[in-house]
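The complex appears here without one of its protein chains, the remainder shown in place.
Then we have chain A:
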Amino acid sequence: MSPRSAASEATGGRLRPPARGPRAGLLRRHPLARFLLRRTLTAALLALGVTLVTFVLTNLVPGDPAAANLGQRAIGDPAIVAQFRHQHGLDKPLPVQYATYLGNLFHGDLGESQQSHQPVLTDLGTAVPATLELAGAAIVVSLVVGVAFGVVAALRRDRFTDQLLRVVSLLGVSVPTFWLALLAFYLFFYKFGIAPGSGRIAPEFAPPPDVTGLYTVDAALAGQWPVFWSAVGHLMLPALVLTAYTVGLLTRFTRSAVLEVLGQDYVRAARAKGLPGRTVLFHYVLRAALVPVITVAGLAFGALLSGTVLVESIFAWPGLGAYAYRSATTLDLPAVMGVGLVVGIVYLTVNLAVDVLYGLIDPRVRVQ
């Protein structure tokens, strides 16, 4: 019994504090809502921490943003340099710069990129959906294939299939993603001609009307089917390359988890009852085995985000990785801060989703 419920028992409910309005009642009645609120507040604090760490680190890097962004002649003109510093707030003390950044952040203003001369939010508005489309496709494929491979490997333990999948998964986690990307592009695009070229869609098409930023979804919503198929085609190869690592990872973890569950008494009991193999697998084994797999999937999503930097470069995919690289190499501080914030929020959201999924899958860890 939790301390809270013990206290409630002791008072017999008579000394309960008066209700504080509908929201308080909602939170009391719905532990999940309470949990989500608590986690959201924590996440907001962590995001704030991310901005501080990113700000401090980017300012610790030796180098002058004016020198990195102004031309070789312009940098020699003190008036132009002064205007650049003033325009980007670099002429103010660091604490003031950070306070200004935070103040603007609360109004949804992430500053202006020194490279693209556009609001960072606008830049992220095109880069983030591109990466989410890529990483999202990759994680879905990884989950389906990785879990299936893991289950098969566990059920065929020490047989040829298991050995084969072990080799496949080891290759997946061992082969560097950038090398695989180069190889895949060379083979499937150049050599065999079965994959489309670089970019998100073929150059003869204009991007679909922007609704979600995901070309596949936006093209489908607009009914532009040639664009849709072009977007799907361009998405396939980079997404499959990204899945190599995560499929390998998920295969190994799923195999271990399934093997552990297979030895449990309740699985033996289910089988002893004469339940069909599929029922035992999906309702008894897989459900219990999925808890650690979901943790790994959350981590894998993070790995996918970092893996996109090189894959995006090879496939000319204009996503967050490419934007982050360009921003970092040109000391585009507002853009670097924006990328840091987005990546932080993605990680926090994925972690939150993983925690919520725990509760949904396994009643034992359901939120109190």
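Heads up, the rule we're going with is that contacts are C-beta pairs under 8 Å (C-beta built on N, C-alpha and C of every residue); 3 or more make two chains touch, one makes a residue touch a chain; residues count from 1.
By our rule, contacts and distances are computed from a predicted model.
Novice: Could you check which of "NADH-quinone oxidoreductase subunit M", "ABC transporter substrate-binding protein", "Carbamoyltransferase" or "Glutamate-ammonia-ligase adenylyltransferase" matches the UniProt name for the chain that's left out?
Specialist: According to UniProt, the chain not displayed is called "ABC transporter substrate-binding protein".
Novice: Among A:Phe55, A:Tyr101, A:Phe149 or A:Tyr245, exactly one should touch the missing chain; which is it?
Specialist: A:Phe149
Novice: Kindly state which of the options A:Leu180, A:Leu262, A:Ala289 or A:Leu348 is in contact with the chain not pictured.
Specialist: Touches the omitted chain: A:Leu262.
Novice: Quick one: which of A:Gly76, A:Pro176 or A:Pro209 touches the chain that's been left out?
Specialist: Hidden-chain contact among the options goes to A:Gly76.
Novice: Which residue numbers on chain A touch the omitted chain?
Specialist: Against the missing chain, chain A presents residues 61-64, 67-68, 70-77, 79-80, 83, 115-118, 123, 126-127, 141, 144-145, 148-149, 151-152, 155-156, 161, 182, 185-186, 188-190, 193-204, 206-207, 229-230, 232-234, 236-237, 240, 262, 271, 276-278, 280-281, 313-316, 318, 322-323, 326, 329-331.
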